[in-house]
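A single protein chain has been removed from this complex, and every other one stays in its place.
And then chain A:
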Amino acid sequence: MYFNVLGVRQGQRAMVYGSLLFLVIFYGGFRLWPMAYSIVLSLFNWRGIKPIWEQQFVGLSHYEFALVRDGLVLESLWRTLVFSAELVVISTVLGLFVAVLIRNHRRAQPTLRLAYFLPYIVPAVVSGLLMRVLFQPQFGSVNALLNVVGLPSQPWMASPKSALLTVALVAAWARLGYNVILFLAGLDQIPSDLLDAAKVDGAGAWQTFWRITFPLLMPVMLFVVVTGTIAALQEFGVIYAMTLGSTEVVGGPVRATTVFSILLYLTAFSEVGGFNYSYGATLAVILFLLIFGLTLIQFRVMRTRWEY
């Protein structure tokens, strides 16, 4: 068989070459090629569906414009980082807290776990929609509850000052259950003899947690933080649903929640940005570099062997 360049055994050829063909068409054609195409787009002033030789080459000037001169991009990069930090810190700290507490209650654990996980299962759009109603400043239940315990009403999504934190809270609510499950799995892997030894040596629960449990949870913690950050940098549905008004513009009020994914959407796929594919692709490549860096850290962390 002269075409059998990979030296596949008789009888396995159909499956191996079939898989590779599948890989070339669907991975090559709909993942790798678009990635390369994205970089090409960002180097041109691409208009309409015309061949490359009829497009205007502009080199790196889109990148220069985006990172040096376009205030909107820098502003929204900063906003994305603030949003991601808020989301990751809230959902990680609470996730660990809940997991440690839930673990003490073996019988109630499946039910409690399900309750915490429910927001993760439902569509982001549904979460955004329901929360939008609950956080409504005049009649929403959240402010009603605050008033009951004697706190003043908050403007939430109505004010540019609090809108970003509000969407971060909602996104953290949606992600919390996922972190709880990861931390529970991590807690299960801690050898019980270490905890027993601490007990025998007279360590209190508090001391045991900070000296033994917490350090041993570091691998899970890093995984939660890194994957959580990667997901947070791409959050879209919740923000879209919480800010969609009568016009197609999202990310308000006055751009307060225009994170990077929203800016990309507005630039490339809406009337607002005039369907600017090239500039959108430039933003996409910038986002890719950001996430690529984080993924490298994640792979490094996951390859590290952690000895107990």
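One rule holds for everything that comes next: contacts are C-beta pairs under 8 Å (C-beta built on N, C-alpha and C of every residue); 3 or more make two chains touch, one makes a residue touch a chain; residues count from 1.
Convention: contacts and distances are computed from a predicted model.
Selecting from "RNA polymerase sigma factor CnrH", "K+/H+ antiporter subunit F", "Carbohydrate ABC transporter permease" or "FecR protein", the unshown chain of this assembly corresponds to "Carbohydrate ABC transporter permease" (UniProt protein name). From the options A:27, A:57, A:78 or A:210, the residue with contact to the chain not on display is A:27.
Where chain A meets the omitted chain, the residues involved are 5-9, 11-12, 14-16, 18-20, 22-23, 26-27, 30-31, 33-35, 37-38, 41, 49, 98, 101-108, 111-116, 118-119, 121-127, 129-134, 139, 141, 144, 173, 176-178, 181-182, 184-185, 188, 190, 192, 195-196, 199, 205, 208, 223, 227-228, 230-231, 233-234, 236-237, 240-241, 244-246, 261, 264-265, 268-269, 277, 280-281, 284-285, 287-288, 291-292, 295.
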